[in-house]
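Presented below is the structure to which this report refers.
With one protein chain withheld, the remaining protein chains of the complex are depicted in position.
Just so it is clear, A, B, C, D and E label the chains in written order, and each chain counts residues from 1 on its own.
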Amino acid sequence: MKEEIELIKDGKRLDGRGFDELRPIKIEVGVLKRADGSCYLELGDNKVIAAVYGPREMHPRHAQDAKMAVVKFRYNMAPFSTDDRKRPGPDRRSVEISKVCREAFNPVIMRELYPKTGIEVYVELLQSDAGTRTAGINAASIALADAGIPMKDLVSSVAVGKIDGEMVLDLNAVEDNNGEADMPIAMIARTNTITALQMDGRLTKEEFERGLKLAVGACHQIYELQRTALVTRYNQNYESKSKREEE
Amino acid sequence: MKEEIELIKDGKRLDGRGFDELRPIKIEVGVLKRADGSCYLELGDNKVIAAVYGPREMHPRHAQDAKMAVVKFRYNMAPFSTDDRKRPGPDRRSVEISKVCREAFNPVIMRELYPKTGIEVYVELLQSDAGTRTAGINAASIALADAGIPMKDLVSSVAVGKIDGEMVLDLNAVEDNNGEADMPIAMIARTNTITALQMDGRLTKEEFERGLKLAVGACHQIYELQRTALVTRYNQNYESKSKREEE
Amino acid sequence: MKEEIELIKDGKRLDGRGFDELRPIKIEVGVLKRADGSCYLELGDNKVIAAVYGPREMHPRHAQDAKMAVVKFRYNMAPFSTDDRKRPGPDRRSVEISKVCREAFNPVIMRELYPKTGIEVYVELLQSDAGTRTAGINAASIALADAGIPMKDLVSSVAVGKIDGEMVLDLNAVEDNNGEADMPIAMIARTNTITALQMDGRLTKEEFERGLKLAVGACHQIYELQRTALVTRYNQNYESKSKREEE
Amino acid sequence: MGLEIVNDVRTDYVCDLVKNGKREDGRGFREYRDISVERDVIKRAEGSARVKIGDTDVLVGVKVELGTPFPDTPDKGVIITNAELVPLASPEFESGPPNENSIQLARVVDRGIRGSEAIDLDKLCIEEGEKVWMVFIDIHVLDDNGNLADAAALGAIASLLNLRIPNERYGLTGENTLPMRDTPVAVTTVEIEGNILVDPSFDEGNAAASSVTVISNADGTLSGMQKSGSGGLKEAQIAEMVEIGIEKAGEIRGKYL
Amino acid sequence: MGLEIVNDVRTDYVCDLVKNGKREDGRGFREYRDISVERDVIKRAEGSARVKIGDTDVLVGVKVELGTPFPDTPDKGVIITNAELVPLASPEFESGPPNENSIQLARVVDRGIRGSEAIDLDKLCIEEGEKVWMVFIDIHVLDDNGNLADAAALGAIASLLNLRIPNERYGLTGENTLPMRDTPVAVTTVEIEGNILVDPSFDEGNAAASSVTVISNADGTLSGMQKSGSGGLKEAQIAEMVEIGIEKAGEIRGKYL
Partner (left out) sequence: MGLEIVNDVRTDYVCDLVKNGKREDGRGFREYRDISVERDVIKRAEGSARVKIGDTDVLVGVKVELGTPFPDTPDKGVIITNAELVPLASPEFESGPPNENSIQLARVVDRGIRGSEAIDLDKLCIEEGEKVWMVFIDIHVLDDNGNLADAAALGAIASLLNLRIPNERYGLTGENTLPMRDTPVAVTTVEIEGNILVDPSFDEGNAAASSVTVISNADGTLSGMQKSGSGGLKEAQIAEMVEIGIEKAGEIRGKYL
């Protein structure tokens, strides 16, 4: 929480973004063959890939739920995704993030349709640049849709934070490392329902409220990007299917 | 096993006790709400809490015994219970102690009444001062009774040791660290049946026999304290129950 | 892969062997009482003991194969078997060796005769001197036969390697540490079928082919030693049985 | 199995009560159970506190040991927060390494302390890059009757406020107290049937779709938040939870710290 | 259970095809699927490459960090090769520590690099007995559609060829590139119904009784071999596999390295 680095100059952030500006987002749907659904997503310098398997038989049996599908969510950082090599395997941070992400999806996945099964969501961080869990949730949301898992709606996610005393959207790594606070949220954009919320650092109540508004607005933008990616994908599929049928 | 510290002066131990004197014991029965039975016990500077769950369904199933209840005993030291922070989780010492304690109770618990179930005894050392396993057994004994687990009798436990060439009762940490031998035992006081016995250090056969006698005698004292604590507790329960019924 | 040590002098290796010469092999069959089959084997300074259990019920059940027995193979080095004490428990090397050894036996064990069961092969390296996995396979082969596990044939194993530019048979530790390549193989000698093959280091294609020939030849020698050990053992059993019947 | 059915019945009971504006134990929606804080309960620890909120019973012990700093912060001490949900404390807890619940509990408490900058980590440095104080905050849950987060966080800050730096033990001299710069307090609220309840009991915690822990400081700023549970919340509900969090934290701080 | 039956059916199908001289995807027995190698895909890694062979997708990242040498090789750097078969990549993979398949994959790739002496470990020494470069080669499988070994080995050598030594990060000066002395390439062939097929697809890998990975160098020498699978092979078959291995490695080296 040092503030030696000047993060805002002339009203712009170091990477030229305005306070309420997202990093560029790139989405590819259906990138993996073995997975039932998948998505590759870039959020600034974050590179993340999400895969979904299921609903399928749940092991071990005692972990089954007789009334609904059990959602498993595994957030994992590749060893080379960070400046210092990350030892393979789950650490405390990734266990907590996996829990928060799983809970972010529980309100939308129609789990009651698939009792006794498991729906498994795997998120691999290939390159990290702060906001990894939000990138992971956004990608997972699309991978779930790509897998055909019935959902009430997509989940969209973004972080806000405080740098140089200002509330700004979607911190990158330099901002996160030198900022005063970071607050990732996930929400069902269409109904303005927040399904994940964490806060680190120090914020006044007013800053918190301002930040929340900023994040909510950005989630609507992300939702549109997610929808567009899915629609494009389905049109492709439809076209290639139509083509095949014509031939 | 250095003997630089003089542990006995003028026939008294450093804390003023005589050779055959126990440290002060404090017992509270039924201190936890979630557990089926529980006991908080102080033995000198030892602070220990024991809880009992069961008889209840045993997991995993292949660990069940078709003919009787399986007793699980877990002795655990809180990380802050020792001078050097203890890393959480079982170490070799606590695994061995857990085994010895479990076996100390096997002769008294009427396990054949509850086939296929598990009876779980948990002992947490909150503050340690030598003799922790004996404090744990004494507390567990009461917690088992408090949980209503049918037992042939209570188990009582104490250690004897050798300091400055003398056999004395119930070593504290300074004595244990600078003494020549330590021997914890557990017994069914009413029938003079020894159910646990370990010895560390070096003793002649005569010292061993003298020590054993000392320990056996002290277990009778402890048994009385255990009984009293339970009777007081039952009277309280009876009184409060009677009161409720009067109201 | 340093070559500072001269490993070949006057056409002989440091231990006096010729290029195509095996180290002395000593075999004892049926050395353990609890195991269903066992074998103690020395290959030069390697000392290895193998035990076989089964076919017996397979745990956990989900690891069973409904159509055939599952072979488990555990190669383990005793902590004192190496110059630097080996930490107990499996490491990556022993996990890989265990897999390779298990696969070396899969073609010969008549697994389809014992569906749902497990056949467990345990190899303990007591003293190591390079070529440990080949010693282990040779011992395991005899232990399997001693346990009465139906096999199409014995498996025999040896390594070849390159030292001071020459392809030689059955490297010892000094040769292995200072050599250029090592190639352990396992085979069904009678049918010249190779069931395990690994190569480390650097070899030309011609060296590889020459080495393979050398190894194949040596496996036939080893096969004869294995057969002889088993025949001797069965004769002993037969004799002692006959004797008992006579008495 | 049996347990699950019991939990379902209890959840229904709690929800019905809440719909009628009531709670199991007769409390108001914004009312805490009785709180007690007992300090310096563990001799061997450099700081300790046993916190009870109703029947929930949490013991926090803080050990301070000499160690080496992290390479990227050579001039700062180290705080390590750990929570053990030992099976003594609940029929739901199992032996074994920390699971997601104990990890989340530890990390939320840790976050509040770090976010508030209550401890000046620079003051824990003895020799840059070589020797710093390592502060181990160990949360030991004894009886889980709901709302572990608030009890654990309160135990942690209470323990830290009475911390004795063990200079003598390591042959060092210097101040044995650590001046604390803030007093973060956690307040957990849950959403049940559209209502916001503070300090959930065990059954209320189970019945709630969402739970939010808000950690706030003496000046009313926030130094940590965590939503958990499988439900969603509206912005207005979160705002209400933050409001309650700051208000209740002030009350608790005034009474118990 | 369901999966196993599907696998059996597929194995029969693959075997029938091979008996008739055919493969699932119409390839010749000695033909690879399409290969692509994308370099420097991970900014945070000192070297990286994403290799696709057909639908098989493997990402290799190499991190270079300062560390202490092993006591018995005080003047040499350290290579550590690790493979993660993350459950994202296949319905067969499970979370957890490396199993025998991921360990074998890592060790085979490692063996090829060591055997070829592609990296001069002496050049990774900074201060004898004290400071050397540790090279972590991490194989991250993204989509397992067969023949992981060849993809992983190709990703590893491609990553190493572009390695940047992070001198600045540690306040050191010196060459940032590591001169590579060789380019080991792995070629895996399988035996199915007496035929030798190169680059097995997922189903072919399952159908094969034996599989041999041959790693060879620019000069045609071998620097590693590994048979796996539960079948046996004749000398002549192995000779053929080595022959194919050397030939195909030359083609891949020429096109992609």
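Here, a residue touches a chain if its C-beta (ideal position, glycine included) is under 8 Å from a C-beta of that chain, and two chains touch if they have at least 3 such contacts.
A quick note: this is a predicted structure, and the numbers were derived from the prediction, not measured.
The undisplayed chain touches these shown chains across the complete complex, B, C. Listed residues C:Ile49, C:Ile149, C:Leu212 or C:Ala229: the one in touch with the omitted chain is C:Ile49. The residue touching the chain not shown here, chosen from C:Glu96, C:Glu120 or C:Glu207, is C:Glu120. Hidden from this view is one chain, which touches chain C at 32-35, 45, 47, 49-51, 53, 56-57, 74, 76, 78-85, 88-90, 120, 122-124, 126-128. Interface residues of chain B with the unshown chain, by the touch rule above, are 1, 92-93, 95-96, 98-100, 103, 106-107, 181, 183, 187-188, 191-205, 208-209, 212-213, 216.
We adopt the following convention: only the chains that are shown with their structure count from here on.
Once chain D is taken out of the picture, touching joins the leftover chains into the groups A, C, E | B. Touch-path distance (fewest steps) from chain B to chain E is 3. Between chain A and chain E the centroid-to-centroid distance comes to 31 Å (mean Cα coordinates, whole Å). In chain B, no residue reaches two or more other chains under the touch definition. Within chain D, contacts with two or more other chains are made by residues 98. In terms of which chains touch, the assembly is arranged as an unbranched chain of neighbours.
Pairs of chains meeting the touch criterion: A-D, A-E, B-D, C-E.
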